[in-house]
Each structure stands twice: as C-alpha cells, then as structure tokens.
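These notes concern the structure reproduced below.
For this depiction, one protein chain was excluded, whereas all remaining protein chains were kept in their positions.
Right, subunit A next:
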C-alpha cells in the first residue's frame, strides 16, 4: 500500500469538507473493495475519508411503505433486521448471502452501490425495487444511478447517505455464485409492486452492469409464476463471458435464477 492520509469523518459535512481538501480523495466505507485494491498498489488515493462511523449514516427505518437503509449500514444489520425481514424479506435474504461473515460485518450498502461492481448483489435489488438513492446533494432514481461497470451518477465528492426502497407486494432474489469469488455469477431480483407492475433486474450477467430483464418482466406480468418463464429465451449478446461462465451459460442463468427468484418470492 502507498502512503495515504486517513481521516475519520465525524459527520456528513465533515466528510465532504475533508474530501475537498485532498488532491485525490476517496471515501472509505466498509473497505471491501478499496482496501484490497490499495494493498495491491492499484489505487493510490492521497486521502481516505472514513464515513463508516458517522452516526447519521447508520441505521434502518421502516415507515409506511418505505424501507430506508442508511448508507453505512453493514450487510449484517440488514440481514438481521426484523423490520426488513418483515417488509422486504428478499432484501434481508440478499444481504445475508453477500460474501462471507467478515464481509457482511464490514461491507455497507452505500459502499456497494457507489462501487457498482457488475457482480454485486445490491444493485439488482435497488433496480428491481425501484429504490431511490439519497446523497448529500439530491435524490437519484435507480434508473438514473447505474451507469455501467464501476460507474454511477455520483459526482466527485458526493456521498450516498441512504437508500429508500418502496415495499413491494412480492419480491425474491436468487443468485448463482461465482465458484471462486462467490460474487454473483448471475443474480436475479424479481419484484411485483403494490400497483401490480413487475420489475426484474439481473446482476453479474451483462457487460453493462446491472440490467433490467424485459422478457422476464413481460412474462411475469402476464403470469406471476416460475413456469411462465419456461418459454422465455434470454439473448446471450451483450452478456459477460469469462472462464467461469460463457455468455450463453449466463443467459441460461438469468432465466433459471429468475424462475428461482419467483419461487422464492411466492
């Protein structure tokens, strides 16, 4: 690791101020990506602003039809939250399957979304549930937030402070883990909104990062059942291909994980 200046921010405003002082600052939350990359000397931020201890950024609130998870809340807390389990059980279940226990104790929802790893789990839930990403400056709709691999709508120095999820009528998540990294080789989140709309998002599959899956949405709108996807074909074009899964294999996983997500959603 190259030498860097570490700051533990006391508030969101303090974090923003500290960020502005550095020549090449980075926000640090759970550190599940940034720290390994720094250890390998692949990143060399001048300043690291730790936001994980800011009190205003930790916690879960469920009110009415909205679940709000503050950005520095670790995955473990989401997985264990009775309120989340009751309101959006698929979200608690997703959080319980991220990485391993050590990752879940440190990794945070805000960090995951800001990093937008194409194989991360949370982006699928955010996109399928039509969540809103709240920052220190504005609110960003899920559709507008994800901008491709490791790229988001966040501006330099902008901090995610919370994510608000509308409570769906039904939702489910099914992931097929990469055998080596245990990230999602493909994960599919299906949601039926209380208004009756169906939104489906897949992570790990596309060369453009998390994506909506139109053919599955159409089929589930007509018939909310796993068997409704039997005749669906997912195109392999535009999907990722690597030593762990070819594009046609991932296309198959989008469909099969979609079916299992529907089954999980009930």
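In this section, a contact is a pair of C-beta atoms (placed from the backbone, for glycine too) under 8 Å apart; a residue touches a chain by one contact, two chains touch by 3 or more; residues count from 1.
As a working rule, contacts and distances are computed from a predicted model.
J.: Mind telling me which option in "Glycolate oxidase", "Xanthine dehydrogenase family protein molybdopterin-binding subunit", "Putative ABC transporter" or "Tricarboxylic transport membrane protein" is what UniProt lists for the chain we can't see?
T.: "Xanthine dehydrogenase family protein molybdopterin-binding subunit"
J.: Mind pulling the subunit A residues that touch the left-out chain?
T.: Residues touching the hidden chain, for subunit A, are 1, 40-41, 176, 179-181, 243-246, 249, 252-253, 256, 259.
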